[in-house]
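Pasting in a structure now, in structure tokens, and then I'll have a few things to ask.
Only one protein chain is missing; all other protein chains are in place.
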Amino acid sequence: MASGVKPRVKVPKTAAAGSAITIKTLISHKMESGRRKDKEGNFIPRSIINRFTCEFNGQSVIDVTMEPAISTNPFFEFDATVPEAGEFKFTWYDDDGDVYEAVKAVAMA
Amino acid sequence: MELTRRNALAIGAGAFAATILPFQAFAAADEAIAAFTGGADVGEGGITLTSPEIAENGNTVPVSVDAPGAVSIILLAAGNPDPAVATANFGALAAKQSVAMRIRLAGSQDIVAVAKMADGSFVKTANAIKVTIGGCGG
Partner (left out) sequence: MNNKLLKSTLGTLAIAAAMTVGSSAVFAGADLDKKLVINGETEIVTRTAAPAHLDGALDEIFSGWIFRKDETQTAQMDDFDNPGMIFVDIAQDAWNKVDGSEGKSCASCHGAAEESMAGVKATYPKWNEAAGEVRSIDMEVNNCRTTRMGADAWKLTGGKMTAMNALITLQSRGMPVNVAIDGPAQSMWERGKEMYYTKTGQLEMSCANCHEDNYDLHIRADHLSQGQTNGFPVYRLKNAKLNGVHARFKGCVRDTRAQTYKPGSEDFLALELYVASRGNGLSVEGPSIRN
């Protein structure tokens, strides 16, 4: 699934020290559940993103274990505290071993 | 189909399976909750699940769960073939113990959220969601 996977992340460019910000993430992925059948009646093998993490300067914000019941093109929205200037790192882990990353810098307002 | 004794039995068996299936699904959800809590008592209150009363389409249903002070939250769809949906673990920099996502629901059912609080206690809440089948598959 490595080809055509594209993350899209909304993080404010600036924040006040210690303030809370809302983050939204989307990533293009078919999230094949393993329960669908192809035209010949054979099950299409499961192929999903099974984990999503968000860290800020190496500290965890959220770490989500994902199951096949997560919709195609997974979306997450959550709130993070920004203690200082730095970088958010977003990581999606694919069943096939691929890892997709996005990084967003936040400056102090 | 001709209604023979054998066919009648087959229909009966099918109807019976259809009746017990939801209970099996609930059993699977209960097992998943037990695995998450380690069998500990589960209370109520302090956890909010937000979801549509009627989903526009079962393939993409927006839900959010909020449990102030939780370290992790498990979300289950009791009526799905596999009830597990997601487990969110909140880190030190989570400003709220809250997450929104879009999930798949196989049909009308209850979704259940269980939160593990910082003191090791558990709280639970559930919402019913209706999933309609439209007329226009387009």
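In order of appearance the chains are A and B, and numbering begins at 1 in each one.
Keep in mind that, in the parts below, contacts are C-beta pairs under 8 Å (C-beta built on N, C-alpha and C of every residue); 3 or more make two chains touch, one makes a residue touch a chain.
Bear in mind the structure is a predicted one, so any value in this text is a computation, not a measurement.
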item	value
Options A:50, A:72 or A:91, residue touching the unrepresented chain	A:72
Of B:37, B:59 or B:127, the one touching the omitted chain in the full complex	B:59
Missing-chain contacts mapped onto subunit B	52, 54, 56-57, 59-60, 62, 132-138
Touching residues on subunit A - with respect to the absent chain	4, 6, 8-10, 24, 26-28, 71-73, 75, 77
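Criterion: only the chains that are shown with their structure count from here on.
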item	value
In the complex, subunit B residues that touch subunit A	59-61, 64, 77, 80-82, 84-96, 98-105
Parts of subunit A lying in touch with subunit B, wherever the complex brings them together	20-21, 33, 35, 55-56, 59-72, 74-83
